[in-house]
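The other protein chains are all here in position, but one chain of the complex has been omitted.
Letters are used for the chains, namely A and B, taken in the order the chains are written, and counting of residues starts over at 1 for each.
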Amino acid sequence: MSEPAGLLSKVYTSTVNSYTMVFFSKNPWFGLLLMVVSFFDVYAGAAGLLSLLTANGLAWGLGLNRRNILSGFYGFNSLLTGLGLGLSFQPGPEFYLLLVATALATLFITLAFEGLLSKYALPYLTLPFLIAIWIATLAARNYSTMIPGESGIYTLSTIYERGGPLVVRIYEWFGDVSWPLFIKTYFKSLGAIFFQYHLFAGLLIAAGLLFYSRIAFLLSVTGFASAWGFYLLIGANMNELNYGFIGFNHILTAIAIGGFFMIASGWSFLWVILVTPIISMITAGFAELLGIIQLPVYSLPFNLMVLLFLYAMKFREKMQMKPEPVAVQHYSPELNLYIGQNSGERFRNKSYLPVSLPFFGVWTVNQGHNGEFTHQEEWRHAWDFVITDEAGKEFSGEGAKVSDYYCFDKPVTAPANGWVEEIVDSIDDNPPGEINLGRNWGNTIIIRHSERLYSKLSHLKKGSIKVKQGSYVHQGQVIASCGNSGRSPYPHLHFQLQSTPHIGSATLNYPVSQYLSYQE
Amino acid sequence: MSEPAGLLSKVYTSTVNSYTMVFFSKNPWFGLLLMVVSFFDVYAGAAGLLSLLTANGLAWGLGLNRRNILSGFYGFNSLLTGLGLGLSFQPGPEFYLLLVATALATLFITLAFEGLLSKYALPYLTLPFLIAIWIATLAARNYSTMIPGESGIYTLSTIYERGGPLVVRIYEWFGDVSWPLFIKTYFKSLGAIFFQYHLFAGLLIAAGLLFYSRIAFLLSVTGFASAWGFYLLIGANMNELNYGFIGFNHILTAIAIGGFFMIASGWSFLWVILVTPIISMITAGFAELLGIIQLPVYSLPFNLMVLLFLYAMKFREKMQMKPEPVAVQHYSPELNLYIGQNSGERFRNKSYLPVSLPFFGVWTVNQGHNGEFTHQEEWRHAWDFVITDEAGKEFSGEGAKVSDYYCFDKPVTAPANGWVEEIVDSIDDNPPGEINLGRNWGNTIIIRHSERLYSKLSHLKKGSIKVKQGSYVHQGQVIASCGNSGRSPYPHLHFQLQSTPHIGSATLNYPVSQYLSYQE
Partner (left out) sequence: MSEPAGLLSKVYTSTVNSYTMVFFSKNPWFGLLLMVVSFFDVYAGAAGLLSLLTANGLAWGLGLNRRNILSGFYGFNSLLTGLGLGLSFQPGPEFYLLLVATALATLFITLAFEGLLSKYALPYLTLPFLIAIWIATLAARNYSTMIPGESGIYTLSTIYERGGPLVVRIYEWFGDVSWPLFIKTYFKSLGAIFFQYHLFAGLLIAAGLLFYSRIAFLLSVTGFASAWGFYLLIGANMNELNYGFIGFNHILTAIAIGGFFMIASGWSFLWVILVTPIISMITAGFAELLGIIQLPVYSLPFNLMVLLFLYAMKFREKMQMKPEPVAVQHYSPELNLYIGQNSGERFRNKSYLPVSLPFFGVWTVNQGHNGEFTHQEEWRHAWDFVITDEAGKEFSGEGAKVSDYYCFDKPVTAPANGWVEEIVDSIDDNPPGEINLGRNWGNTIIIRHSERLYSKLSHLKKGSIKVKQGSYVHQGQVIASCGNSGRSPYPHLHFQLQSTPHIGSATLNYPVSQYLSYQE
């Protein structure tokens, strides 16, 4: 379906986003920078890239949600797994076989965590990476073809190849530079997020972070300084910070709870400091535990702390503004802050983005029969509309032909401005009383109104869709006709609002404005 | 209630099914064969049988779902636990006390996993066995009366007793036979599923498997060969396969994802091969982990792999046919394949098995009051029907007597052909406004229409049921009268479709055909 250029562009987008998603960003320049940094150890970088390409390719082949793939959601954990394995083992055909298998496993584990945690409205972060790399590492000890890598051997030659002698000299100079330990460790901890334990890598990442978001940078420093202070105070093992670079857990947690999942504020910074001892305890505790089997904790403290914190915040009945959760994710602490504040203002006395009903005139919410069957569980915030006459009937005559139904072939309109995200237009309309279980939703249009607001119109008449994928539609514009395709025994219009472009996405709880509801 | 013959027949059915369920089958001959094989080590076999009888008996005494017990769902994990313990420890009164306690624990753990995993529509497989045997094994190290068993000592004498010298000679000959290692290991791995590490046991099981399903047999060979190849290629520890017989994890996974939970196809065989490295990694990784405490991994890799795979497949928005999940389980890869294909055809342009509403004339879906209270969560695909007059009232006069209600004592009909599965007929009808919380559903008929389609009619009038348990009813046949028993403040008919015969089963999302819905 996609021409080669389109395919390449999708591969590019999904790849760059997989890098940048590690830092909660969608900034492509930051992603490219991170990719370059990951290649400082060329074999590790290559393993990371191969792993993420495998995961994204498999996700595509499996038929997973395309937007999630493009956003890097299914790639970043595989990227990290690949980087970690690439650094640990020498390359070779057996290694790449294992790498590809681990990428598949990481994808499976990602889906499992997505399913588990989305029920609690929590993100899966890098938990899939942790499970996958631990199992792969343990397993590799039993595989005689896996030879421990000599990390760093390839680094200098790679840098030389790519940057020439000058860059090598810069790189080496950074290794010797006599900056304060605190600062050196901060940068190295940043680099450690991409398995690059060198000052230069951290410096580049810090620059990218600053470029991507000054709030995120400030949070990273705050989190790290708070950790440093606590380690000194409590007499913890400074080597964890100095040589284990485990401080990146404090950095990532600070960004996550200080500005990404919560709106940045004095309160969010306060919490960054308050949770520092807990992150340290998780780190030290699990280091003891995993030490038995010689596994590193990696980003486990970050994962546990962020999940505990975000979940706890949901239990607040008061003080929900201290700090306030991010309602619509803009992948930037700054945007989350500014837009969050504005919408806060707006929401206080106004309503949502106005969404109207997707038709003209008076339709009836049909809940007498089908509603009982299909608008359940995850699809409960949905409506089925039909047109009824004064007697409450949906059709004239016998109702044996679809054209007997009042709503059949009536115009369907865009409920709000937006971009046409997806179109299905080739499914036959069923005769009344029959349903097509192979293609539940039938002919369908999905419209993207904002980052997290999509509308879906389903069971449309075959061949009736008047718009194209990617085109912009205006509220009220006629875009299709009501039909009887898919799991629809009688002509009706299915309308729902959802937060993702999934065809099978759960529906969103959203008020439709500008209509009058008549109830009889 | 049951006459002795009926009881014996239930014990027999639940017992044989517990054996055969280990191989995803319901074939009684296969079950009997597996039972015989399990008795090659007579004490292990006896412990297995005692453990499963205990679990099934306790399940019965606790009042758990009878059909689940008869299907072996609550017995097969206890069977495996018993076999494992019987092989590990010498018999004795203290051993049998521990065995019975472990069987109870296994049952409790089974229920916990059933509850947890059914929320994700996933099977619990042999996870309960794993948890139970690991804890019992660890605990037994602290119990001085538990003496490690000398596995195999009793085997020959048992075989002699049962089969005479000829069978002993056959058995011994099999031990010495100089077949290729691959073939010997395949058979021994099959035997290991029932804790019988002998060629002869595996050969019998293979014969039973071939008899039960040629697809399952082919899958078992495919899965094992794929594992063998991967072990050679990656340089894994062949002893895991050769002497640990851990290869049965590949065999069971192949059957599960290749033909039991998915419809057998080229795609399903491809996946059997694709997941081989992941099974091996899980095996090697957890062997390292559990090795710390000297516990075997048993069937953990099979369990994790199947769950990860099945769950991941649910996230597909496209390619749902590659491979296609089994919608209605027939406990045979062949039936799943043939019936799945046919119903696929049928569903494409036809509707479901026709189910009609369980009454004559015009009734009203009563959602004004009670619907709010009880048709929630797991019971949401249910209807409450009443008869209303033109003013919308449900009764004439004061409504103080049940006979004031229009629907009271009106005939209730079978919604489709089927067998009467269960009857409750002795609960008093409540006066209007009162409810009986001790017997929520009141007088009830459950009808089985197909393997996974049951209908339930509740709150029936005391003594009104006109059919007997086990009898066959025809669609439209009058089977009872509408009443006011159970949690019913006012006479009404509760009607729902469900996938199990549980009285408290969750409802099914199923279109009721052949009716016209008037909505006012």
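Please note the rule applied: a contact is a pair of C-beta atoms (placed from the backbone, for glycine too) under 8 Å apart; a residue touches a chain by one contact, two chains touch by 3 or more.
Note that the coordinates shown come from a computational prediction; the quantities given were computed from them, not determined experimentally.
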Which residue of B:56, B:299, B:430 or B:498 touches the chain not shown here: B:430
Touching the absent chain when the full complex is considered, from A:8, A:181 or A:319: A:319
Which of B:14, B:65 or B:481 contacts the chain that the document leaves out: B:65
Absent-chain contact - pick from A:11, A:97, A:183 or A:278: A:278
Those residues of chain A which, in the complete complex, touch the missing chain: 120, 233-237, 240, 274-275, 277-278, 280-289, 292, 307-309, 311-320, 344, 347-351, 365, 380-381, 383, 509-520
Missing-chain contacts mapped onto chain B: 61-65, 94, 97-98, 101-102, 104-105, 107-109, 111-112, 114-116, 134-139, 141-146, 292-293, 364, 366-370, 372-374, 376, 388, 392-393, 399, 430, 433-438, 489, 502-504, 520
